[in-house]
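Coming up: chain A.
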Amino acid sequence: MLRDAFLVCEKDLRIELKSKIIFNQVLPFGMVVMLLFGLAIGKFDSNSLVTASGSLSNGGALKSAAAGLFWIAVMLSAVIGVQRSFAIENQDQARDALRLSALDPAGIFLGKAGALLFQLVVLEVIIAFGAVFLFGMHIATVWFFCLAAFLATLSLVAVGVVYGALTSGARTKETLLPLLFFPVIAPVLLSATKACEAAIAGTPSSGMIWIEVLLAFAFCYLALGTVAFGPLLEE
Partner candidate 1 sequence: MDLIVDFQNAVFVTGNFPLLTGVTMSVGRGEIVHLKGANGSGKTSLLRAIVGLIPIASGKAVVLGHDLNMDRFSVREEAALLGHKTFLYDDLSIYENLRFVQRIFRKPKKVVGLCMSQVGIGEKLAKTKVSHLSAGQRKRTSLAALLIKEASLWLLDEPHAGVDEDGRALIDGLITDFRLRGGTVLMASHELERAVLVSDKSFTVSGGAVTDEENYKLGNKTASTLSLPGGDFYSRSANGVFSVSSPGSGVKAVFGGQTGPTGTGNTDVA
Partner candidate 2 sequence: MSGYIEAGYISVFSVLTLYGGSLIIRVRKTEKKLPDLTEEKKD
């Protein structure tokens, strides 16, 4: 199973290396979202408008919402990442090739999830830097931020790959995936935001409970995906 996972993961990453779709399209999309947040929310922040002379003075509204905005940007990018991950399998019916390959479905699930995890983590690092620059986000406890982000991404990826496979055969997959994905992922958004706020404030102990929620979530959905992926491929 792990061998199969490794194979699929390597294949997906190699495709990304060649096509650079995530890098060239999804990442800029995340950036656009960040900028739009700045425009939409920064506007209400009278301080930053009035003191236009004080070059980088970003005001309270954006700064206090930075963690949440960061995660919304990541989630929006994640949906596109999931769609891309399954678009790969749908081109030229490669999905049939996977079915014919007699690879372990659990391995395929873990492999696809692993590749997506890696891509999303890279994406998050860059978006996080964006948040630091654009929103004036200052992370006091970096390791805690990283831990929370990793666990949250694990959950995003697990749910994403399950729903990606669930909808990838459908004609309406582009619209259906976000509808299914976002409500289910809501607790992850909440927990990740709270944990990251704790990291920003430099009080990891207060964010520990959210790490637990994220852990529980990631565990549940990774287990479910591993078990359920076989029937999902057989559509």
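Regarding candidate selection, all candidates are chains of the complex that A comes from, given by their letters.
Basically, contacts are C-beta pairs under 8 Å (C-beta built on N, C-alpha and C of every residue); 3 or more make two chains touch, one makes a residue touch a chain; residues count from 1.
Computed from a predicted structure; not experimentally measured.
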>> Judged by that same contact rule, which candidate in 1 or 2 sits against chain A in the complex?
In response: 1
> What part of chain A is in contact with candidate 1 in the complex they form?
Replying inline: 7, 11, 14-15, 18-19, 88, 91-94, 96-97, 99-103, 234
